[in-house]
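Only one protein chain is missing from this complex, and each of the others stays in its spot.
Order as written gives the chain letters A, B and C; numbering starts at 1 within each chain.
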Amino acid sequence: MSKPRIGIYGLTSCAGDQLVLLNCEDELLDVLSAVDLRSFVMATSQNPEGELDVAFVEGAVTQDSDLELLRDVRTRSKLLIAIGTCAVWGGIPYLSGRGVPISQHVKVDYSLPGCPIEKKQLLSALSSLIHGDLPLKLPYPVCLECTIRENSCLLQAGEICCGPLTAGGCGARCPSHNRPCLGCRGPSLDPNYQAATKILAKHGYDVEDVHRKLALFSGTNSSKEGRQVG
Amino acid sequence: MSQLLAKTENPYRPVRAKIVDLRDLTPETRLFQVKLVDPKAARDFDYRPGQFCQISALGTGEAPISISSSPTRPGLLEFCIRRVGRTTSALHRLNPNDEVGIRGPYGNGFPVDYMEGKDVLIVAGGVGLAPVRSLLLYILDNRDQFRSVTLLYGARSLEDMLFREELKTLERHPDLNILLTLDSGDTRLWPFRTGLVTSLFEEITVAPKTVAAVCVPPVAYKFVTKGLLDKGISGEDIFMSLERKMHCGIGKCGCCAVGSKYCCQDGPVFTYWDALNLPDMI
Amino acid sequence: MAKIHLDHISRVEGHGALTVTLAEDRIQDVKLNLFEGMRGFESVVLGRSYAEVPAIIERICAICSAGHAVTAHMAVEKAMGIQVTQQTKLLRELAFMGMTIESHALHIFALALPDFLGYAGITDMSVDHPETVRLALEVKKTGNLVQEVVGGRAVHNVNMTIGGFGVLPSKEAVANLREKLSEALEAVDGVVDLLSGLSIPTYQGEPILFKAVKPAEGFGFFGDTVAFSDGTEFPVEAYKTSFHETRIEHSHAKQSTRGGEPFMVGALARINLFGHLLTGKAAEVLRTLSIPVPSTNAIYNNLAQVVELVYALERASAICDRLLTEGIQPEDPVGFEVRPGTGTVATEAPRGTLYHSFSLDEEGRVTAADVITPTALNQASAEKEIALVGKSHFSSGEDRLKELFEVTVRAYDPCISCSVHLIKADGSAKSTLQKKVIG
Partner (left out) sequence: MKTVVLPRENLEPFLGRIARGHDLIVPKKTGNDVVFDYYQEGCQIALEYRRTLLPPKKFFLPPEEVLFRYKKGQGFTEPEPEVGRRVFFGLHPCDIHALKRLDYVFLEGYVDTYYRRRRERTLIIGLSCLPDDKCFCHSMGTDLVSDGFDLFFTDLGEVYLVEVGSTSGNDLVLTHRDLVSEVVDEAILKEYKTFISTRSDLFVQTLDTSGLSKILTLEWESPFWEKVAQDCLACGRCSMSCPTCYCFSIYDQVNLDSISGERSRSWTSCLYKDYALVAGGHNFRPSRGARLRQRLMHKHKDFFEQQGVSACVGCGRCQANCPAGIDFCQVLTSLRGDISESAVG
């Protein structure tokens, strides 16, 4: 089996997802030797580009140069993987009225959300892709991992916790630190914004505030649905 | 019936099997001929038409796949596998001599003993031919035990029809009535009908003691069973092989529950009567 | 007229290009174009609750996220007059050190070093120098571990909150961290040897103005006063009048000058201004690397970072020691009342001075927000320096010039996401792309 040709690209973002790869200190050299790295401008000045088996794209599309790069990468790649919440949902660039998720412009074969993505998931996705598979999708919201860690529920205690609306995979980092989930991984498979808003309204929150908070990272998705209530 | 693993052994651990041969049946469906690595297991492995195995593409996952071969032809196991997702794609990447993992056989299978001495009507749609092919071959190999045998099979197009060559040969079989239909597409090449498989019901008469074996896509069961009931077949004599999401295949993981039944253990073959009892079965 | 063009500067964070126009006998013009897309952070926080500010602002940049997080918490707390405990301050400083370790290690070893050893990146470098790369990654990992232990995540912390922390690190975690820090300090030795032998390209320097936060005591990254190398000082609150920000055509980041003069911030500025305050191993390394102090050659910024890397490892160790001897008090975040006010804070992020200023109304909603990042501050200085490099090496040919330019830009360790986060989204700036999609 020949090594898959891989490119790593950033559009408008904080570079956090590319950094997560560089932060895989223990695995980095193994990863790099298991692939044929054809582009990673953040890490190397030798970028032969060309045809790719897998392209990882971080960041939202906020300007024409992003779009140009994205389209070019798409035409050269067999698989295009969106990494990070900006790329998957628009993230914070979406809020500023500037960014859109890359799926609004090109076909995305797999999405790895997270702000930033989780190291463990990145490595497992890379292994799967090298093996020839699309990575698995995690079907559960943050609450599953939170409950398994036996955290007291912050939403029950009246905090605006986005756990039930948010794609799991982070190990419920925030609630495990006694901090409500901000929804940084974007919407789960089946978010019920109406129910969450209703619960929080009962706890005395302003519905508009709740909507804004629930929509912090989920760009296109929740801001619309959440507003149907109240 | 011989299991690959004794009931006291770890039922989640597959046994190794080697791919002997691969044959494309349609652009998405491939016939896998596999042989268990352990010769004794290969010799002893026994199953009933309609049962399935959990096939592993290690590193990717496991999928429940009906056994397409017949226990009357031991040695090799045949599976026809349609490429629809991760695991099935990984299986399609394999070559002869590569290994897969196998667990099983699981499920109840078709009640061949009960079918003996009766007229048998087999209805299949798309990849649904896979499990009933086992039944068909079984019946052919024990032809004298059954009365008339009819196969109604529908596919989307000629391209999507499984076992085209085999069906062509079987068509000439004097003791077998085969009716084929295509949803659409070129039908000139062969005497096909067009229309859904239910449209074939008009062309057959059903004898009083007929049992039906059905495997069609999930959405089609309602129409097919209605057609069979209209033809006068009793609900208890309609045997349907159903699909559900399955992880363990042995009644533990809960994923394939249909009411109080587990598709993997109590099924995948259910009667129309079961479906009446259990609301979201079909 | 000839142009030297670098489309996409590699081995830096974010997207930047460089165009240098050459006249017959001199450098005519230098344009550093930070073309990373804009995200308008200040406009995003407007109208939102104070509590949401840090988590949003820290996303300006991944590499110095902890710096943004700490600074934003301090600024919001200043605005509301919240006093945090000494333990909270120490833990925040610890997280800040973690970031400094990680960021400097990443830049020195993975981004800059390949230039000096003649490689395209860390992968090729690892073929000939496996041990150095292994040690470097070990040091970098320690920086991340610090951030994980204190902040709950290496990039974009989840644990800091207004008034304190969600969960305090356990004694075991801090003790383990302490051990790892010692190992990293040892690992750095080997790398310092390698670095002290590097030859730094020289050129005809010109006096450059430097600027850094004046440390409250000793060497450090926190303080209430900002100092320029010409001897002037000003309180952080007066930042707006102490230098001049202008929007420029060719870059998405604003440019800053003082009286029309560019100035430099970052490790070299700090070492130039306050390096004499260093003690311990950091002071030793400063001598070993023989950085001329003050140095006006930005390439020495790489070495200044090495000194600071050692400082950060030592400082983090000292904080751990203190936490371990005094014991980690099981305290909740301090209570406070929401009240209006403005908080302005400056810290020394890895790349230089970072300003956060937030104004809050009675309900604690943000009415004004301003974030100024080091890379933006450095922009003018970098352009000036490239012109100087060009002048000194004018006759060495286009290829060599190109190389030198890239090395010079890289020496500034630009963090482009940071620098372009900030252009305010006035209505007209709404991206045409988004208009198309959301109507």
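FYI, a residue touches a chain if its C-beta (ideal position, glycine included) is under 8 Å from a C-beta of that chain, and two chains touch if they have at least 3 such contacts.
Keep in mind that what you see is a predicted model, and the values were worked out from it rather than measured.
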Interface partners of the hidden chain - shown chains only, full complex considered: A, B
Which residue of B:R13, B:R73, B:K209 or B:K226 touches the chain not shown here: B:R13
Subunit B residues that touch the omitted chain in the full complex: 7-14, 16, 56, 58-62, 84-85, 88, 99, 101, 217-219, 243-245, 247-248, 250-255, 257, 259-260, 265, 279-280
Interface with the unshown chain - residue positions in subunit A: 1, 27, 30-31, 34, 123-124, 126-128, 130-131, 133, 136-137, 139-141, 143-144, 146-148, 150, 152-153, 155-156, 161, 163-165, 189-190, 192, 194-196, 198-199
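The definition used in the following text is that only the chains that are shown with their structure count from here on.
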Rounded Å distance, subunit A centre to subunit B centre (Cα mean): 40
Distance between the centres, which are taken as Cα means, of subunit C and subunit A, whole angstrom: 25
Interface hub residues of subunit A, defined as touching at least two other chains: none
In subunit C, residues with contacts to at least two other chains: none
Touching residues (chain side subunit B, partner subunit A) in the complex: 59-60, 86, 89-90, 93
Subunit C residues touching subunit A - in the complex, by the definition given at the top: 8, 10-15, 35-41, 43-44, 48-49, 52, 55-56, 59-63, 65, 102, 106, 110-111, 114, 120-124, 126, 133, 137-138, 140-141, 144, 152-156, 158-159, 161, 165-167, 406, 417, 425, 429-431, 433-434, 437-438
Residue numbers on subunit A that touch subunit B, as the complex places them: 128, 131-134, 136
